[in-house]
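Of the protein chains in this complex, one is absent; all others appear in place.
And then chain A:
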């Protein structure tokens, strides 16, 4: 193993751990909140079963606003909110707050898009059978859109990893922060390259896994 990696082993593992925490929390937020928000975005659209112009416009606007913020500015902008929620705006835990918020906005949009690809006729068939809203969501929409959900989540996770690299600004740490502090600022270019290689491998693995799973569950 290259000498530099051995020398910084502890720090590297710590930074990988921080990245996993930040990305892990983002994934949870995406699934637990982004999925329902995306579902509502879809269901409240014109012509859908919960058509509601008001709710749709509000959700749509919120998602758009969050997504149009340059991420670095969103992080800074959310500092007071993070402090309110966690008591501090510094550290890995604090970094998960803006990350989760962008994760929710990002994934809900992809969920909405996947649901829009479900043929309208399938929903009509469900209604004609006497399906409730719950049935329509869980027995029809999610079944038909599931491979899109997985692909969307894969894309999202890769974006979350990218977003997480700038969390050094609020002391969030992570692989990206390590690469900048040691590799870039201390002119250890070699170290920076190793970090980039780790990121590339990580992204490749995630993409491979996501594509495989989505293909396996797609019977269309």
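The definition used in the following text is that a contact is a pair of C-beta atoms (placed from the backbone, for glycine too) under 8 Å apart; a residue touches a chain by one contact, two chains touch by 3 or more; residues count from 1.
Assume contacts and distances are computed from a predicted model.
S.K.: When you check the chain that is not on display against UniProt, which of "Sarcosine oxidase subunit alpha", "D-methionine transport system ATP-binding protein", "Arginine decarboxylase" or "SoxAX cytochrome complex subunit A" does it turn out to be?
M.R.: In UniProt, the chain excluded from the picture bears the name "D-methionine transport system ATP-binding protein".
S.K.: I'm checking contacts with the chain that's been left out. Which of A:8, A:40, A:56 or A:140 qualifies?
M.R.: The single option touching the absent chain is A:140.
S.K.: Residues on chain A that touch the omitted chain in the whole complex?
M.R.: That gives, for chain A, the contact residues 119, 121-122, 124-132, 135, 139-140, 143-144, 146-147, 217-220.
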